[in-house]
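I have a structure here, written as structure tokens, and I will follow up with some questions on it.
Of the protein chains in this complex, all but one are displayed in their positions.
== chain A ==
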């Protein structure tokens, strides 16, 4: 397909662009296969706005056609009036920015709108921009990705006793959404795994995702067992799980559905682990909202945030009604429960919901951040995301096809990854010293997941990425984020390594709206961002001094009594 088919008008002069935080500008608008480019050359100042069309969630157009009301006039004035017609396109982006273009010429306006509509949601993945993005600073031969399951396993020597790396999925035939290598109990051979895979939805058999070094307990994740209405069971599945808690008295299964939902799932072939078959496992049902409900919550929240009037009536009620913060709360408290089982209670846990690709990943990731200091550094966090989201098969393509503004009928969209980032932000706010990365990183990830120059979030799983040649033909976001300049900007200068678990407070009073994201395009949030930047630079500057001279005497002021 040629992109030019979809571009009837490539250039328009004299367009007015209105965008948040900037005064309106007049300049040239240009549409390419992947971008909207606006250049403003007023009074010597040259400003360019380059917007990835993929970032556009929805557009609204209104044209002022002077012709329709001037039918009575002679034809002589027609061309003149045509040129007098104009249109306005409102662009709502997936990063929640709202732009407005005033375009002279009705036809031009409609052409541009049509181009945007088509090109912003191309179906074929191989036509997406990451396959065309060729920055001069990087080469396609550069390392792709930060780590692999193989490397992860070989580094974790303490695993080797009881766990092995299986490549039963090397051609993605056992589980299409799993990576080629997975970590499983040593006593479980590949034949067994194939049988277990048939008993779990989508073939997602239980695999190890976290090993807690302090006590040797693990977090496993999977999808629901396919017990169905007649309560099938699978000997191999039971054996696999028994092998996980070998030597321990019991394990926990955290099911991210309510008991009722889990029971109902039987009617459609799914189900839950019965007490009789898994006698050493104790099931904990913790309902987490997913799918459509989550997407609708996001839509409500963004709508409330976008309301124009400053004299916001009932803002807090609207915030509450969106339920977004209660989803944050549920995610954090379920992750807390998971971490508590492993860290405080000293037992291994299996996590799953139904498909095991959404809320499962959400809470396993958060629990690891809570417990494991090594994933709280910038590099550690990105590696965690790569392993637990990209490689573990979170269907980014489906979940992030549209965001809160889209009018398109919802299909598989759901802001699970955004919810994760919000939860991480809450942790970051409650523990300003414990995480090695900045809010800017979370904001960048929230944008990149929906529209990106990089191939990292393309496709729904490793199989799709292999088929597309993502590794060979696109650049890797995580590598880019770790280049020296980016590293400077995305690290937290206040960071101090702590071995302690960071238990978040999950009470509604302790959770805040993530203004940095949801109110990102308001001047106040922008000022706050600048102030944060200033603080970063200050601390970095002081830190350099501390390194260059003899260590600054850490003066300890006398202990302070709180009255």
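Everything that follows uses one rule, which is that a residue touches a chain if its C-beta (ideal position, glycine included) is under 8 Å from a C-beta of that chain, and two chains touch if they have at least 3 such contacts; residues count from 1.
What we mean here is this: contacts and distances are computed from a predicted model.
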Hidden chain of the complex, named as in its UniProt record, picked from "Myotubularin", "Golgin subfamily A member 7", "AP-3 complex subunit mu-1 isoform X1" or "Mitochondrial ribosomal protein S35": "Myotubularin"
From A:328, A:341, A:390 or A:418, residue that would touch the chain that is not displayed: A:341
Per the touch definition above, residue among A:138, A:263, A:277 or A:494 touching the missing chain: A:494
Residue in contact with the excluded chain [from A:41, A:483 or A:527]: A:527
Hidden partner interface residues of chain A, rising order: 252, 282, 284, 305, 310, 312, 314-317, 319-320, 325, 333-334, 336-337, 340-341, 344-345, 430-434, 494, 496, 498, 502-510, 512-513, 515, 519, 522-524, 527-528, 531-532, 534-535, 538-539, 541-543, 545-546, 549, 552-557, 560, 563
